[in-house]
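As you look at this complex, bear in mind that one protein chain is not there, while each of the others sits in place.
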Amino acid sequence: MVSFDTIRSAADAEVDVGIRIYALAARLFPICRSITGDGVRETLHVLAQQIDLTQREVPTGMQVLDWTVPQEWNIRDAYIKNGAGRKVVDFADHNLHVLGYSMAVHRTMPLSELKSHIYTLPEQPDLIPYRTSYYSEQWGFCMAHNALLELEDGEYEVLIDAEKSDGHLTYGEYFHKGQSDRDVLLSAHICHPSLANDNCSGLALLACLARAMRSRKTRYNYRFLFAPGTIGALTWLASNEDKISRIDHGLIVSCVGDGGGPNYKRSRRGNAVIDQAMQYVLGLEGRRGTIQDFSPYGYDERQYCSPGFDLPVGLFQRSAFGTFPQYHTSADNLDFISPENLASSYRMIMEVIDVLEMNWTPVNLFPKGEPQLGRRGLYSALGGDKAAGETAMGYLWVLNLADGNHSLLDIAQRSGMSFRDIARAAKLLLANGLLAEAES
Amino acid sequence: MVSFDTIRSAADAEVDVGIRIYALAARLFPICRSITGDGVRETLHVLAQQIDLTQREVPTGMQVLDWTVPQEWNIRDAYIKNGAGRKVVDFADHNLHVLGYSMAVHRTMPLSELKSHIYTLPEQPDLIPYRTSYYSEQWGFCMAHNALLELEDGEYEVLIDAEKSDGHLTYGEYFHKGQSDRDVLLSAHICHPSLANDNCSGLALLACLARAMRSRKTRYNYRFLFAPGTIGALTWLASNEDKISRIDHGLIVSCVGDGGGPNYKRSRRGNAVIDQAMQYVLGLEGRRGTIQDFSPYGYDERQYCSPGFDLPVGLFQRSAFGTFPQYHTSADNLDFISPENLASSYRMIMEVIDVLEMNWTPVNLFPKGEPQLGRRGLYSALGGDKAAGETAMGYLWVLNLADGNHSLLDIAQRSGMSFRDIARAAKLLLANGLLAEAES
Partner (left out) sequence: MVSFDTIRSAADAEVDVGIRIYALAARLFPICRSITGDGVRETLHVLAQQIDLTQREVPTGMQVLDWTVPQEWNIRDAYIKNGAGRKVVDFADHNLHVLGYSMAVHRTMPLSELKSHIYTLPEQPDLIPYRTSYYSEQWGFCMAHNALLELEDGEYEVLIDAEKSDGHLTYGEYFHKGQSDRDVLLSAHICHPSLANDNCSGLALLACLARAMRSRKTRYNYRFLFAPGTIGALTWLASNEDKISRIDHGLIVSCVGDGGGPNYKRSRRGNAVIDQAMQYVLGLEGRRGTIQDFSPYGYDERQYCSPGFDLPVGLFQRSAFGTFPQYHTSADNLDFISPENLASSYRMIMEVIDVLEMNWTPVNLFPKGEPQLGRRGLYSALGGDKAAGETAMGYLWVLNLADGNHSLLDIAQRSGMSFRDIARAAKLLLANGLLAEAES
């Protein structure tokens, strides 16, 4: 029986972890990230204060699958000055003001010409949009539509002091060693600038999760990836083809700090173990989780689930990308995420890890008829009456389906019982010599 | 065309069989049965007056799969006497009064101590519960809760004149020989004392059914088992491993005398022929049958459907066990069952047997295009107009799906036509040389 004190301290611990994730996300928020450059390095440096992160770099021009690592982009300053010399747009105020990967520019031009380089959101006129142009040569600014309307005709001085030059693409990896040689992949994109939910939340959550895993003995290895979207995932895949066949389960983590969802998008396979596990965790009482079928648009599951890899990798989010009004705007700030939501996202991912760790495929060593449970004291091991009935049903379901073709998740799904009850029953049966683990 | 007289005499025959089953169940009701002992022998003796039953015995201590045949239990007398020498509980009044397999006891003790050995149903205070303790050493009484409340403090004399000793486990078998070497298993548990629905009803029904089969030429062999729950089924399985692969279909029969249901629980395989046949019979017009998926809790289907056997055995009941308030109480008496309900249960099981007997897998001998049915007089063989259309559709469906991969039940299922119409069409096509039977 869990005491009230235990519950309280668990709740406290959870709030604590939420506060720690939030604080880390807040620390990451102001950094100007892109798919390459010093912002990524600074972000990894901050994360490395949590966990013993390995920073990896690959050079500009390197071929990664069908792509080429682009030049590195760094920016020092950017503004638009009006005729009176006042900065009407200033990169120092918000790093969303500059089009990601913008070319350098320093010119004076009339407002009419300048306007073709300015991006706004007329329907959300107070917000700055987030825009990038990684692979075509452009320069540009992003600003609130209302601020644009206030600009008077005349000449403006435009400066973007940015540089694209041969350099590196940078990403971080953390590897938690388990007992087996099978891997779980957990990945968050690191390429977005000051957007709190998308994806300071995911980066901070995974860093804190990795930290928590250090004290835990696991069956699986856990590989944490903090890499720029698309090109980062492709780089990792191209550089690690020998490790890919070791990945049994994977999860992309993004937008985990707001109060929406939870949402899970299945892997391309559709009924992979990670899909079953997520369906179980998101289906627990009180969670109104949504499960979506795979589609090839989204985050880096696009790469992991491409047909040449077809890895069992799904996407976990709170509000789904593109569906919330703050998405890819300056409103995706630190007010939009909260310690409570980060904590509950953390808990759900941790529960999925628990399920993956506890899932195995039993083989009934006494498959003819039911073995006599009473003689082995299995019924008396039960405690209270109601729980006794559940555990007894757990025994019967596990024994009946333990033909080597059903994992505990399969048994939970078929029986309609909770995974936890099934796993508990299986553990007791294993301990009593009634089950063996199927060879995989 | 069936005449009114035929219908009437069929209805009469049905009421007759209901009355005969009821009378037999009533004859079995007072006997004090358990999983072993003279009550089982007396029950088999009564059944043997209907059919040429083989009584089998295996000795205490025999290993049957993971279990051991227990000592034989017999009881002569039991009571609780109050200080005035009056019997306040008397085994002679109702055999549910004694905990099944109770140890012997003869002592005097205060009410306070006695109470820990008394089982009641506080929420059904006028009923005696049915309780057993086969495999752990206890003694006890069962009584109405209201009667317990009336007992005054003081000393009570407690007697259970029972005996556990090396002996035998007893069960009965009846084998109806058919033309093939394939078997149908029909089984009812014989271990419950004075409970009318659970399972005097099943025992009596199967005995009358076996009697009726004597005059019938069948394709299948029919094996009727009257055996104690769990240990009896395990004993039969352990003793007949060579016969198990001959079982094509099986049915556990229990609680068939009340007005609920009908209920059918599928075999573990889920779409075995017995499952299809039961679904057909319970889906006939006017029956509000319920079909449930397999679960590993229930009667002896638990043993037959264990993963090492995985036999196609389902469970047929009227009200499902555990769902009716009379279940496992003294209210499961002869008023709870009726000749009408027994007769309709009998009819449904007989119809399932008809379906099993009539089901086969046709192969179209003229598979290219439709064979010319008119030339063979098949359309004129039809009789009335509406029936003609149905039978014509039956011909077409059978011929079209007679590719060796569809049984008549499959064809009925896919066409949405009744099994009877499909079987009739197939029979006529076979007689006209258009079909052959697929080799199994």
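Each chain carries a letter (A and B) given by its place in the written order, and its residues are counted from 1.
One rule holds for everything that comes next: a residue touches a chain if its C-beta (ideal position, glycine included) is under 8 Å from a C-beta of that chain, and two chains touch if they have at least 3 such contacts.
What you see is a predicted model; the values in this text were computed from it and never measured.
**Student:** Of the residues B:Tyr79, B:Tyr171, B:Trp397 or B:Phe419, I need the one that contacts the missing chain.
**Tutor:** Of these options, the touching residue for the absent chain is B:Trp397.
**Student:** Per the definition of touch given earlier, which of A:Val58, A:Leu237, A:Val355 or A:Leu378 contacts the omitted chain?
**Tutor:** A:Leu237
**Student:** Touching the absent chain in the whole complex: find that residue among A:Pro110, A:Gly154, A:Gly259 or A:Pro296.
**Tutor:** Residue touching the chain left out of view: A:Pro296.
**Student:** Touching the absent chain: which residues on subunit A qualify?
**Tutor:** Counting over the whole complex, subunit A touches the hidden chain at residues 65-67, 135-136, 230, 233-234, 237-238, 268, 295-297, 302-303, 305-310.
**Student:** Identify the residues of subunit B touching the omitted chain, counting contacts across the whole complex.
**Tutor:** Listed in rising order, the touching residues are 364, 366-372, 374-375, 393, 396-397, 399-403, 415.
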